[in-house]
Structure formats: structure tokens, C-alpha cells
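Some chains have been omitted; the remaining ones sit where they do in the full complex.
For reference, chains read A and B in written order, and residue numbers begin at 1 within each chain.
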Amino acid sequence: MVKTKARVGVVGYGIIGKRVADAVAAQSDMKLIGVADIISDVRLRIAQERNYPIYCSVPDFEPSMREAGYEIVGYLEDLIKEIDVVVDCTPAGVPSKNFPLYREANVKLIVQGGEKHVLTNRSFSTFGNYATHLGVDMTRVVSCNTTALTRVIATVAQEYGVSDVFVALARRAGDPTRTNRGPINAIAPVLGVSHHGPDLETVMPQLKDKIYSLAIAGSWTLSHVHMLKVTLDTTPSKEDVVDLFKRTPRILIELGKQGLYDSAQLVEYFRDLGRPRYDRPEVFIWEETLSKDARNNLYMIYDVHMESIPIPENIDAIRAMLEMETDVMRCVEKTDKALNIFKKGAYEGTLFGGVVAKEKVEVGA
Amino acid sequence: MVKTKARVGVVGYGIIGKRVADAVAAQSDMKLIGVADIISDVRLRIAQERNYPIYCSVPDFEPSMREAGYEIVGYLEDLIKEIDVVVDCTPAGVPSKNFPLYREANVKLIVQGGEKHVLTNRSFSTFGNYATHLGVDMTRVVSCNTTALTRVIATVAQEYGVSDVFVALARRAGDPTRTNRGPINAIAPVLGVSHHGPDLETVMPQLKDKIYSLAIAGSWTLSHVHMLKVTLDTTPSKEDVVDLFKRTPRILIELGKQGLYDSAQLVEYFRDLGRPRYDRPEVFIWEETLSKDARNNLYMIYDVHMESIPIPENIDAIRAMLEMETDVMRCVEKTDKALNIFKKGAYEGTLFGGVVAKEKVEVGA
């Protein structure tokens, strides 16, 4: 029996969109039908070189796109007729404008973490709630920070139980190309609770009233860094926790003293490895920072590559929504292999998002 | 009756030393006998302009200092014969070399937070343990970060009780003039527990086993920023806590939305105010970041001007060690007036460091 591939369209070919497009194209069970945008700059050269059909999202921009030498195969309306699922990666606010179009075309929809939860009334993060998304029509893949937090917290919660979470985020000012953005030589606090705590609750409702987050933004562009305190229900040793992370997918834990002392050296390592765009969709925990005190508090610092970290979760969301894979761990393994982030020995057992969430759904049904 | 002024010498005329010198010179009950150093660059022009007698710390450097046009009135050995107390602000490691000289001369000694606690076997921070320092011979004024932390924690502890502290520090890469220091465009975690937690215990031993800290350093030079979580014993409202800070000396709490959104705008405000060197020896809390949850956790983000924040505490330490003032609040008020950081209505009652510490001392005696 020939299994049909999932037909996927990517709207918005920016920082996230271009990566989702590449990731979809790399999956053996998916087909990238096209990318849609309004830009006419060098970014589209890459799409054209990779033979991604280019659609024009807003007809007004067609002339400039053509003038810049890009072949336009159709409009956004044409693209969505050809696909099973659209991944909308346009800037915050735009997906809600496209929303009626998608609904009318009856295409499944994934939006990104910049959108509000209420747009889709459901948020997704593999480690948190994969099982709740089997067959659903639309969702929002949570932001880079929340994706990373979910992976860490869900992993720890599944194994040890979690009663309290506090995370202090140090956010990069903007992505490297957002060169119009500051601050230069300053630290700006988020004035109030940062959205990351509440956002985690959208994919791990068990944490309601148990999580708080503060955030600052500053003069760097490579990544976010989280300083985390988690109070556990049980009393593992530091070694137990290190070992747990060592066998968890999409989380790396390494000693900084091996030449990975900071985020720039981390980037260099991934440049050297030959990773496309030096992407590191894995959470990276500095092993020396992980510790556990006598009061069951677990502490650690980890690095979050904001440009690439939610990409695997986008792929997982497609499989869940189209019910291409019901077992969360099989889905994660497929995605990771296709993205060359496969981690040996990390795909046994299951994930919190496939267990707790499933039960919740059954109970809720 | 004519009261003799305390005779003070400052050794090391760098970032901290030049400020301590100015601060001593500004006190009506102290006299700056001289500053000692080995440098011969433009920094000494300021000392000369302000008529601070300049001593040469190491005779080998005398020729270069004289050649650069600076009048040298004597050596370090000469300076310490003329003084009651020496404030050693030389780079980390140097004070321990000067130590025997000071001991032999029987001069009281203050070192800075870059030194280890064991050098003086005692550490000082006004808000934490002023009363324990009456008449003592030597101490170490804790670092900028610990000074700030002590002010905040001691204030909260005195009023509400504290059972757990977690602080995530975002440290500036280096002082503005340390232009040889990075990182540029990177975040470097402190690999392990940062020293700030243990350091706080040196001035607030009550917190033993109740505090933990993580830290990163990054690409900015203006200040440190702390993201703090404190678990309280009682249940004040947010308004209570804001009000408490509003009537505490050396702590400012203001709304960021008044044009103080980040640390650079904070600096600008102090530039505009005409503060010398735009110094802000006060802890600055962004009011919008302060919150309290239902589990008695208090959260906040504040700014720590590393160059100036321990200066008032150095002055207080002199007064305590020479028993010039036994009441902590009177000492703080004097210091603050002389440094033009007087805060209206903030010097009533007493401070934790004058109460708890005193009792401890009495118990321990």
C-alpha cells in the first residue's frame, strides 16, 4: 500500500519559516508544496535554489517579487487548496488576518508562539501534550523559550514530580539579522511577570499556580539563556538527573570546561560540526551548573537557540494533527533522524507528553 | 570639645579606591590623609587636582609616577603611620600581600569584596551586621552584588522573615574601562554555584542553607541585574513591600514606565541629575517587576551599579570599626547626607544589621 505524504505549505519565509520549510522537505512522510511570502530580497534566492515553489501572499507584492527575478507559481489562495496543513510563520498578528482564509479552505493550521493562545485555543509542545493533539484541526506551537522550558520541566516532572518552578530568562535582543534592534550596552527588564510562566501552563496545565518567570533582554543575539530553579517531589542525586538528561531526546548536557564555556563557543562548535545555519534545536545544559540542594531544589543554566528550537516541534505537530503517528516517541525519533539531531539511546520509553496528556484527554473525553 | 577626625588612607586608586577617597573626603568626621598607588596615568591627575596627597605603593614605580608629573609625598609605609584605618582597594590578591605591613603598623584594615573572607575572617555589610563590627580591627566589605543583595534581603527579613532565597544574577562583563574584557555577543554562565549565595552568609549567617545563586556574564558594562525570588514567613501585599522599600535608605523603587525602562536610561537619569560619575550607590528596583504570589514568594528585578554601590558601606565600616557611631541608622544617615544620597523619611527605626546582629553578638559574647 502506498502511503500518501502529508502535503504541507509554509506561509512566511523568515527566521522560522525557512527552517520549517527545510525541515518539512527533509521528512520522508511529508511534501513541501510551497512557501508563501511578500518579500523580494535575497532570502528568496535560497527558496528558489532549493526548488521550493514560491507563492505570493499578497498580490500587491507580486510585481516587486517578479522584478527581483523570482518565479511566482500562484497566490496564497492557490497554495492552501493544495495542502493538508499550513504552517503560518508570518510576523505576530498576521496569522489572525489569514485565519478566515484557512478556516474556509478547511486546511489544518499551525501558528507560532508569537501568536496568542486564544487564536487557536490550543497550544502544542511535544514533551508537554503530544497526545492531546491527535487529529485536532489547529494549534499553536509555543515559543522558543516555552518549548525549551517544556522539554526540561516535562522530563523532570515525569521522573521526579515537580511542585514549583521559577525561571529567570536572559533574552537575546533580537535575532542576528534584526540589526535595527537594541539595546546596545544595556539590560532591559520585562516590566511585570514575563509571559513564559503563563505560557508553559498552556501546554502543561498541571503547573497552574506553580510557576513564575522573570526576564531581561540585553545586548546579544545568539541565544536565550535560562537560569532555572525547580522544586522536586522526590530526591534524586545530581548524577541521576544528569543521567536522565543524557538519555532524553532534544536535550544535550555537556561540560562547559571542554571548550564550551559560553554561547559563542557553543555556536562555534555547531559551526564546526557542519550543522546547517549552525542550528542547535536541542536545549543545551551546562553540566557544571546543574545541582541539587538538600531541600529538593534542582538548579541549572541552559542555552536556547531561539531560531531553531521549535522546528522539531512543528514537525511533530503536523504528525499529531494528521494522526500520522500516535506514539510520541516514534514521532520524535522520526523527526530527529530526518533533522540530523538523532541522539543515540534516547528514544526508549515514552515522554510525559504522550502519557500524562493522553490520560488527561481520556479523562476529559 | 574638639572631636578628632578619623584619619583614613586609601590604597589602590582604581574604580573603587577613587570613589572611597572622594567619599571619605566628603565626611565631616573623617580626613583623607592620602591615596597610594603605582599608576602614572591620567587617573592620578584627578587625585592631584583634588589635592589628595599621593603616596607611592611600590618604590620601583616612583620614577614613572614622577616622570608623569605627579608629586609623590611618601611611600605606603609612610602613609600607614599617619592613619587610623586603611581602606585597601587594590586588585584581588594584593591586599593579602600588604597584610603583614598593616598588622605590624597596628592600623585598622578594610579590604574589598574581591578578597576572600578568610583574609580578615570577618565580612561587613551595614544592613546585615553593622552592630557586630563595633571596635573590630579588620573586615572585608562584601562585593557590589552581595552588598545589594544584603540590603534587599535584610530589609525584607527584618519585616517579614525569610525562609528561602534564590537569585539569578546577570553580570556585566567588566567595568566600562576594562575594555580588554569580553564577552562580545555571548553569554557566559558561571560554571557552578555563583559565589554570591555563600558570600551573603558571611554577613547574614541566619541564611545558611537557605540561599542559592546562579549567574551569567554578558556583553554590557553598565551594571549587574538581579532577578530575585524570596520566600517569606508572612504575607504582606505587594503594596506593603513597595511601601517598605520606599522608606528604606539606599534602595530606590520606581516605575520603569516613567522613562527608566532599562539600565541605560537609568544611567541617563543619573547623568542628568548631576551625580558625580553618574554614580547610583542605591539599589534600584523596577517597581513593575515586584510581585507576590499566593505561596508567599516575592519576586523582583533590580539594578546594581557595581562601581559605586559598596562605597557607603565602606564609610559605615570605618565608623563602626572606630566606634564613631554605635547606632546603625544614625551612621547610615550621616553617610548618605555627605554622599548626597539622602532619602527623605528613610532613617526612622533601625536596620536589621543593627538589631539582629547586635543580639547575636551579645549571645555569642
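The rule is simple: a residue touches a chain if its C-beta (ideal position, glycine included) is under 8 Å from a C-beta of that chain, and two chains touch if they have at least 3 such contacts.
Note that the coordinates shown come from a computational prediction; the quantities given were computed from them, not determined experimentally.
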Whole-assembly copy number, given 2 chains displayed: 4
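Just so it is clear, only the chains that are shown with their structure count from here on.
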Whole-Å gap separating subunit A and subunit B, where each centre is the average of the chain's CA atoms: 43
Subunit A-touching residues of subunit B, taken from the complex the two chains share: 164, 166, 168, 170, 183, 185-193, 209, 212, 214-216, 218-223, 225, 227, 229, 256-257, 261-265, 286, 288-289, 291, 293-295, 297, 299-301, 303
